[in-house]
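Working notes, structure below.
Removed from the display is one protein chain of the complex; every other protein chain stays in position.
Chains here go by letter, A and B, matching the order in which they are written, and residues are numbered from 1 within each.
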Amino acid sequence: MSVEPLVVIDELKIDVRLTRANRLPIVDTATFSIDRGEIIGLIGESGSGKTMLCRALVGTLGRRGAYIAGGKLTFDGIDLVAAKGPAWADIRGKRIGYVPQSALAGPNPVMTIGAQLEESILQDKEFSRGNVKARAIELLNIVQIRRPEVVMHQYQHELSGGMKQRVMIACAIAQQPELIVADEPTTGLDVTVQAEIMRLLLDIRSEFKTSIILVSHDLPLVNQICDEIVVMHAGSTVEKISSRDITSANHPYTRALYDSRIDLVEPKGELTTINGQPPTVGNWPVGCRFSERCDFVEDRCRHPQVLPIIPIGANGFSTCLRYNELEK
Amino acid sequence: MNIIEAKDVSVTFESFGHEIKAVDHVDFFLPEGQTVGIVGESGSGKSTFARVLSGLQLPTNGSVTYLGNPIQVGKQTYPGKLRKDVQMVFQDPYGSLNPRMKIVKAIAEAIRQHQDLDKKSAIEAGVRLLESMGISGDDAYKYPRSLSGGQRQRASVARALSAQPRLLIADEPTSAIDQSAQSQLLGLFNNLIKDGLSIVLVSHDLSVIRYLSDYVYVMKDGVFVESGKTEEIFNNPKEEYTKKLIASIPGRKL
Partner (left out) sequence: MKIKNLFRSYKAWVARPGGIGISSGVMMMAILLLMGILVPLFGNRSDAFVGDPFSRPSLKYPFGLDQLGRDMFSRVFNAVGVDLGVAFLGVTIPFVIGTIIGILLGLARNRYFLSTVGSIIDGINAFPLLIIAIAAITFLGPGLKSVIIILSLTNWARYARIARTKAVVVAQQNYIEAARTLGYPRWRIIRKHLAPNVSAETIAYALSDFILVITVVAGLSFLGLAARPPAAEWGSMIADGRIFLGQAWWLVIFPGLALCWAAISLSFIVEGLFRRDRGV
């Protein structure tokens, strides 16, 4: 018996409305699924569309003038493409939690931490008010904040970056969501704090069987924490691979990302960089969008075409026409 | 010979009646031609210390000597001809360049400060310098806002190099730019090191420190908790804090 994946994304397209006539594709063909209890890393350079994809999962595309222009996005069987306000209200913050980038505002500066937690807890309209405080302290304990009774009364500016993110995670898990969308949650935080927060996310997954989609540009981090890695380039998902197998990836872009890791190079040794820059939104080349930067490119890669999604192994795929010619 | 040395340097700030010791009685030295990394997390004082070395911050205690001579004369630092020898590259690519100046003009201004050239030749020299940093002729005439973070950082390095310094102090140069821009910038630093530039590299990014440095100082709460050759620090850390730091690198034991 196979268990249905929690999230299914199939050939998803997300456009941004510029003017009444002009639309710009930001994501064009994203395909992957997330199983229950799985931690998926979503990795890509800036402009790859990974943040927009997160917004689609949390239903906040509209605020940026973006919208789903095609494809399928389901959560536990519910169609999120067609979902409107009331449907989202039952999902966002309750079944799908969101942890924003640490560099952004974080907790509301004019509310105490306790007040914000209470707000997240009371999203469940049936939660008894008497238990709110206890639940808030419980959440702060889960995210490993010391002296939660003190923190309850503090404001955002009194906390360190790491603590603020823990609070954001606490708010995100208040309703015991089945999926947490974490968009670069530790970017900009100290590496020791990052390690602790990642451990926290792993603990949450173990205890609550929550699925987590972790967006990052940090390949070593994603490799360490995630079960599966989805690689995005110029608006499309080009590969999905298990983190165990990352050294023999099936797409030249993934290989290039791996090879350009600084931590694996000899000190002062030859650094590999990926040629060129990722194509900017609106300037995507036809055919394979990595063709202009690829070391394995052939003529056929450049032909205008929709690249096939070639299944590899149990869960993975690649969109490279030459995937089986890459050295193992 | 040590190109720069710091002895018993402290920097104390006053804030709302509290005294904050950003840097607490540290000693430091850098042999000429080498690269030293100062690694630490936020609040460690490494940026403040970097600014003391570059003369932008006066220490409350202790002294810094450059090629054996104290850098501070009265309230000034690096007087006269010495000033050009020590340049700095900063973390934030967005704030490092004057937003109202085309970058070639900014470079040309720096060139003219230290070489006797007329405006036209300075601009030509600026274009050449930028090209050697991987910034094309067209991009040279743009304003900073039209360039990427990586390009801005390289333009900042170009500006620093216009003074033909012997020592470059880089404060988190790679922290605000993306992966590929980081690699490009590090490759650039590598070449500069081969040409004999001494570098003080301040960063919280351990992989960057490991890649470029010959010697590493680990900083926490204003003091150097450990220092040693790069290999030693990374493979055989002795202090608790250093061990914790190394263990936090993704890919090491979690």
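Quick note on the criterion: a residue touches a chain if its C-beta (ideal position, glycine included) is under 8 Å from a C-beta of that chain, and two chains touch if they have at least 3 such contacts.
Note that this is a predicted model, so its numbers are computed, not measured.
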item: Omitted chain's touching partners, listed by label; value: B
item: Residue among B:V36, B:V104 or B:A163 touching the omitted chain; value: B:A163
item: Sole residue of B:Q87, B:Q151, B:Q184 or B:T230 that reaches the chain not shown, by the stated touch rule; value: B:Q87
item: Which of B:V9, B:L97, B:I233 or B:I246 contacts the chain that the document leaves out; value: B:L97
item: In chain B, positions touching the absent partner; value: 51, 54-56, 78, 83-84, 86-88, 90-92, 95-101, 106, 109-110, 113-114, 156, 159-160, 162-163
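In the analysis below, only the chains that are shown with their structure count from here on.
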item: Chain A and chain B: spacing of chain centres that average the CA atoms, whole Å; value: 33
item: Interface residues, chain A side, partner chain B - complex; value: 45-46, 161, 190-195, 198-199, 217-221, 223-225, 257, 260-263, 265, 267-269, 271-274, 277
item: Residues on chain B engaged by chain A in the complex (per definition of touch); value: 41-42, 148, 178-180, 182-184, 186-187, 190, 193, 204-208, 210-213, 230, 244-245, 247-251, 254
